[in-house]
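As you look at this complex, bear in mind that one protein chain is not there, while each of the others sits in place.
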């Protein structure tokens, strides 16, 4: 792939994989100089790609405590020793989460197992919470980061059973949430009141990019090369607005593929 | 004074000053292995003397953030760079005050401008608080440390106007305090409830050592050489129980004076 | 407070002296980093029961304890082995079988719960996770099980509290209850011979966890003279007087990683995770790696020199440049 270093053309479908497209689509969500909270895996690829392309001044915060590390080797998790290489500060969770709550973060990349039309995400349990079919990893920082970041981008697997009318458990808050202790459904703005800062802005899957309208309802923005509106609809479990679809997601360039495989993840930790 | 190094006899009155006696009397309040919160000045002399005599394993906490420093040169204040020499940890106020509130401190040395029979101390203002005759330094950590340490020893100047029926402002809580927001006088035990850990245990002045009875009322324990019960009473503005007076405060030994002037404060920062 | 010499002990001594059946425990580290594995294995060996884990997040250490049936209650925000196992399969199975009580909080909730414990306050306020099912009162698992009646002084009467902010405009605030475990078991790089603790690399929630607990057991890669560790007191995390036990156990966090010392043993954890998919699988694994080895040094020897030495870090980078991590 070394020959792709200076090739800024759009790659042909046979030259890239879905995960490459996801990393690149994620990277495009980052503006320069932003402070970005990112989790393990694809988020790391996406933000690091952004730093190598449109957002060289973006800072990555990992919840284990590293701030704007510039890893020489891709970390395998947010707690990895590689995260703090050339970091501005490396401390711990109390510090970075306090900064989050104070309002110092601009955006975040997160994952999820299930999502509903309002962007409510489940990473806790499938089935009845009190007697689950499948216990998942749990909230981690997903709820917290999504609660208080102005913009959150979810990167997820697209399946009909994951894009649900109602998720089995709301781990992470979308645009319409339950106002506890009453449990009444309210807008995110109402639930967070003066602490409202924004919310889920995009969902990037293996098939498409979704965004949210002014009522916080998910719509199709672009579908990936190889997919189409119908295929996307078949893999969404709720009624999806496709009227605003802008067409195909822009594929990666060869230069971006070069970066991904030779600079960002040459060891093949997340891509191979 | 170097000849006093190995002399463990009681010093004659003409060979020591009041401040020397105070440092030594203070040191005797410290038990080995205790964790001691100490302020600037005489408290530093007292605890350091304790570490050189009966309590070599005592740790000194200074509120600016040093924990068990072993200064090579006496600090002039708790924020001094000298405090953290050979310290176990040097961090900041949030850390040491959290440890205090958690319950990790055994005792403290504090000062004050005025005190009442219950050990309520004023370091804030003389006269009407809202229109004071004399604004003082303020609380600092005095209230906090005295709130939550099991034992507090005050080191103060003895004057009738300072040992008052009622202090002008309760900066630091004694054994009977005002329960806010009602302002009703209650016992310290009641005000602190499950967080009650103890309170003022001794007041050491230039004339005497006072302690508190089971009702939290100050009584005369010992008077210093040169003073007597009557002289002490003349310098206390409230009715003082002297019935339990054990006699004269034990003077320093020559060895202790050697330590004070040659080892602890050879530069004459607090003594000279 | 005790002196350094009183505190010095072995892993088995630390477990038998400080970990009792029913205790609430917390740990150093983050998911698969700097977990006190030597102590965790010994807890299994000594068959401690009814443990109540309260941790910011869990990982391989938690899966060992849960798989072995030592844990009655688990309060946390996350269980998984990162890249080497997406969920905790032992936890997952035991939740479905009603063999463990799980109380879910968010990451910030758990950090704040331990921070409150470390600060000596009963709760901390936060805005995190408003609107989520974490706050759903139907999902108050300890409450449903009758554990919020005050009989256990370490279990709060409520899972959460709410109040209005009366200072700045009335916004609703969530209060999370303090957590003060009986014991924190920590694995660190260095401890002084009187107990001063130094942690290299990211500190995760070590400070909050260690200070929240009543007792603190510190296992270190190496015990060093206090006079040396005190040369840079700004670099130290925990003062000696807060430490109750000092244990030297090199490689004591294996298979989790230890900044500046050794890499995560991903291969070992991936194998462990695959075994945990059934109870029988875990039991066989535990027999092989815990109960059939007499102590942690025998475990290390069983792993073998070459395997472990391959995990040793490059000291210029604080991680390994030799271990194979990805597909290439």
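Letters A, B and C mark the chains in the order given here, with residues in each chain numbered from 1 onward.
Simple rule for what comes next: a contact is a pair of C-beta atoms (placed from the backbone, for glycine too) under 8 Å apart; a residue touches a chain by one contact, two chains touch by 3 or more.
Keep in mind that this is a model prediction, so the values were computed, not measured.
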Contacting the left-out chain: of B:43, B:112, B:140 or B:252, that is B:140
Of B:178, B:231 or B:255, the residue touching the omitted chain is B:178
Using the touch definition up top, pick the residue from C:36, C:120, C:250 or C:266 that touches the left-out chain. C:120
Residues on subunit B that touch the omitted chain in the whole complex? 40-41, 63-66, 72-73, 76-85, 90-94, 97, 100-101, 124-125, 129-144, 147-148, 169-173, 177-181, 183, 186, 188, 191-195, 265-270, 272
For subunit A, residues touching the missing partner are 33-35, 57, 59, 66-70, 84, 86-91, 98-104, 148
Missing-chain contacts on subunit C, rising order, are 120-127, 150, 153, 156-158, 161, 163, 165-169, 171, 173, 175, 177-178, 200-203, 234-235
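Keep in mind that, in the parts below, only the chains that are shown with their structure count from here on.
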A-C against B-C, pair bridged by the larger set of C-beta contacts: A-C
Distance between the CA centroids of subunit A and subunit B (whole Å) is 57
With chain centres defined as C-alpha means, what is the inter-centre distance between subunit A and subunit C in Å? 28
Length of the line joining the C-alpha centres of subunit B and subunit C, rounded to whole Å: 40
Subunit A: which residues touch two or more other chains? none
Where in subunit C do residues touch two or more other chains at once? none
